[in-house]
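Removed: one protein chain of the complex. Kept in place: all other protein chains.
== chain A ==
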Amino acid sequence: MNEDQKKEYNEYVKQVTPTHSLPVNMIKAFVTGGIICTIGQAIMNFCMSNQLDEKTAGSWTTLILILLSVVLTGLNIFPKIAKFGGAGALVPITGFANSVASPAIEFKKEGQVFGIGCKIFTIAGPVILYGISTTALIGLIYYIIKVLGLI
């Protein structure tokens, strides 16, 4: 089988394979993400109404959302929310918390070190690595621009 035939077959497969409807997924993601952010805002408002400054209130909001996501992951409810809401559930901090909690639960049986220790960041690892690298790079660029007196 040559490359052209393979390409032709893959084109054909693409035609016959059903896919999720993008507009429907986008609406679901918008609603789910919106609800999560509204909950976040409610926590934030509550904290601020209790005399916390904005920064501290923001930290509490993040922490509480992470806690909620981890608890819902443990109860196997979060996957159902993510299945419905897609990126709406995964892009906020809730998705990140789920991506750390779920391997921890799954690989617990393989031990504290080789199980949880080695596998806990299998999904979140790339986000952490490239997230931190990117911020470092942007920080460097910012520094150079500053030294050059452009800003």
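In this text, contacts are C-beta pairs under 8 Å (C-beta built on N, C-alpha and C of every residue); 3 or more make two chains touch, one makes a residue touch a chain; residues count from 1.
Convention: contacts and distances are computed from a predicted model.
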Name under which UniProt lists the unshown chain, selected from "Amino acid ABC transporter ATP-binding protein", "Membrane protein FdrA", "Stage V sporulation protein AD" or "Chemotaxis response regulator CheY": "Stage V sporulation protein AD"
Chain not shown: contacting residue from A:10, A:59 or A:134: A:10
Chain not shown: contacting residue from A:1, A:113 or A:151: A:1
On chain A, residues whose C-beta touches the chain left out of the figure: 1, 3, 5-7, 9-10, 12-13, 16-20, 25, 73-74, 76, 78-79, 81-83, 86, 89-90, 95, 98-99, 101-103, 105-107, 109, 123
